[in-house]
Every structure is written in C-alpha cells, then in structure tokens.
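I have a structure I would like to understand better, so I am pasting it below and will then ask my questions one at a time.
A single protein chain has been removed from this complex, and every other one stays in its place.
Let's look at chain A:
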Amino acid sequence: MRYSALSLLGNAFSKNKNWKPAWRNPDPKPHYDVIIIGGGGHGLATAYYLSKVFGVRNVAVLEKGYLGSGNIGRNTTIIRSNYLLEGNNPFYEFSMKLWEGLEQDFNFNAMVSQRGVINLFHSDAQRDAYTRRGNAMRLHGVDAELLDRDQLREKLPFLDYENARFPIMGGLMQARGGTVRHDAVAWGFARGADQNGVDIIQNCEVTGIDRDGNQITGVQTTRGAITCNKLAMAVAGSSSHVAKMVDMRLPIESHALQAFVSEGLKPFIDTVVTFGAGHFYVSQSDKGGLVFGGDIEGYNSYAQRGNLACVEHVAEAGMAMIPALSRVRILRSWGGIMDMSMDGSPIMDRTHLGNLYFNGGWCYGGFKATPASGYCFAHLLATDTPHETATAFRMDRFARGYLLDEKGVGAQANLH
C-alpha cells in the first residue's frame, strides 16, 4: 500500500485497524541470485536500488538481529557532502542528491531536514584550509559558504566566541546539509525493497561461507544453508569478523563510537554545528533533545558501548564550544562499532574471490553515505563495474599507494 494523505484519512476512519506491516517476514528460500549480508542501512539500500534500478529481484538481505539494531539506529543522523578530495566529493554529493529525493522515491517519511551544517574554524590556518575545502566543493557544484564571525554570531549567538584557547573565527556552512531520522531510513529502504520482492530475513546470522575454489557457492546461517550466485558483504563494524570466514584480512580495525542525547529542550540549535578544535558535533532533534557525539574510543572494540573517559572528553569539547551545555542533562548514550579503515575512507569493491563483493570501512561517516552506498554497491553487483562516483574506493588502493586520506586520520592518528 502506498502511504498518502488519503490512506491516512481512510485508516483514521477505520480506527487504524487495517494498517499492514511495512514489510513481510519471510522464511529463507534455498537459493537467491544475490545475498546481501547485513540488514543495516547500506545493505537495505543496496537491496532497494538493486531491485528498483537494476532489476535484480531475487535478492535476500540477511540480518543478524532486527532491522535498525546496528549502526543505522546508532548514529547522530547527520548528512552532508562537504568533502575536499576528488575521489570523495562527487560520491557524497550523489548521496546528498539521493537524500533530497528519497522520501518521494521510497514513499516513506524519513524526516529529511536540510537545516545546514556549520564547521567552526578557530585559527587563520584553519580558515585557509576551510576556504580551500569550500572552493573545492563549489568547483564540484556543491554549495558552500564561508561565514565570518559576525555572520556566525547572528546564526549561533550561544557559541563561546571568546574562548581563550580556541576563539571562534567563523565557519564553513553547507546549507543543504542537515539531519535525517535514522531508523526511518532503514524502515523506508526495507519497505521499498520488500515491495520489489526482496526477502528481508531478520534474526539470521551468517555463520560460515561456502566456497568451491575461488567461487562462493552460498552461506551457512542460523536458519540453514542458502546458496547464491553473488554474495555481498555490507557489515561495516564486523567486516573483519565476516571476512575471516573466507580467510581475508582487511585494512580495517573495529572501534566503538558513542553518541548521546540530552533531555528535551526548547528550540535552541537549529542547525548542525561541529567544533573545529576538537571532535564534537551537535544538532537538536525534533523532540528537542540535543544529539551529539565525539571521537572514537581509541582501542579495538566489538562491544556496542563506550567508556567514561570518552564521555568526559566529549562533554569537555561540547562545553568549550557551547558553555550553556553545562546545565544540560544527558538522557541516554549508546555505542556503535565502526569499521575504521587505515586511511579513513570506505572500501567498495570486488574481492579476490570472483563473486564476493565487499562494502565497508565507512569509519564514522557511513550514515550520510547510505543511499549512494546502496546505489553504487548495487551498480557494482549488477554490472561488475564501479559506479562513476565510487571509483576511488578500491580495495587495492593501499597497496598501490592511492590512499584517500580526506582528514588524514585512519584508525589511529599516527598512521599518516
């Protein structure tokens, strides 16, 4: 059923008793053309575009838990395409364009809110770097605007402009950036893929991968063996763990990243703001809670929780930027596991095994990439060639020396 004002009205008159589940809950079939491991945002988006754009409909998405239980439901919901590098910018801008039409495309309210993303700068050198990034964005046709201190004061009067150590001199704004309701993205893609015939199989953990020489023949799961023509991994966070099933070692470490939400406040921050002198980013949800986060914990982890040291660090960075946060009480915090690649950029490529495809290494920037990642991965799966915006995300770029070090940080700051 298509959602519309009419369907809402009709169901209201029938006392909302006739709503159907948004997707089926099928048992796995013995064989699929494509199996996607991982029912997170990227896996579901891949299935959606594979079935919608590329006409591949005999597809299963295998999810270990329930939909939205992984990083798609654990991030700070920020979307942006303010990237500097040639290999990155067109991809993230493609993603931004998909975000802009997404709700109409999959007929689901994902609450896409282009409220703007502002990166603060605190020194002359940082202003130069941001100017360069802004210019690179504009050369790629992406909107970017350099705000000086006075312009910024009008928009965000509550920042600590006179901070003794990190005075705020201005910011780089991408007005088209913003936030999206993260779990609605998972639901929307799941519903859309399901309507195209994709089987979304929850509570189905892949426990082994079957091969015949260099060809994958299928997977072993907690719900039985399933065979496939092509196998796609979209399990960022657990990539090394799954890759180990086919004896692959990856240029990836798994790290925990925390996010926080405060008690509900009256409208306070109407954009996304990031601290330039530390790692801190904040926005305000429609419910009023401040949603914010900081840096990864700094040690390998598969535990979906963080430590107090990082809570303190995030709170300090937040306080340095917005002193008014000192009175705000934190309501909840949670952790997700990031695939930290060695250059800080994702990997989307074929592997040494003929019909195994890899999508991972999204570091802590996977959410904004969700639609483009799905589209480009579907393109790769369907055509065996990378999408034109995703040609830089090759698996072998580390060995060839073509690193994509947008920020100059990978899993650890000393890698560059």
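The working rule: a contact is a pair of C-beta atoms (placed from the backbone, for glycine too) under 8 Å apart; a residue touches a chain by one contact, two chains touch by 3 or more; residues count from 1.
One rule holds for everything that comes next: contacts and distances are computed from a predicted model.
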| item | value |
| --- | --- |
| Protein name, per the UniProt record, of whichever chain is missing from view ("ABC transporter ATP-binding protein", "Sarcosine oxidase subunit delta", "NADH-quinone oxidoreductase subunit N" or "ATP synthase epsilon chain") | "Sarcosine oxidase subunit delta" |
| Omitted-chain contact residue, chosen from A:17, A:165, A:249 or A:329 | A:249 |
| Per the touch definition above, residue among A:114, A:307 or A:333 touching the missing chain | A:307 |
| Residue in contact with the excluded chain [from A:238, A:258 or A:373] | A:238 |
| Residue numbers in chain A that touch the chain omitted from display | 238, 240-241, 244, 249-254, 298-303, 307, 309, 342, 398-399, 411-412 |
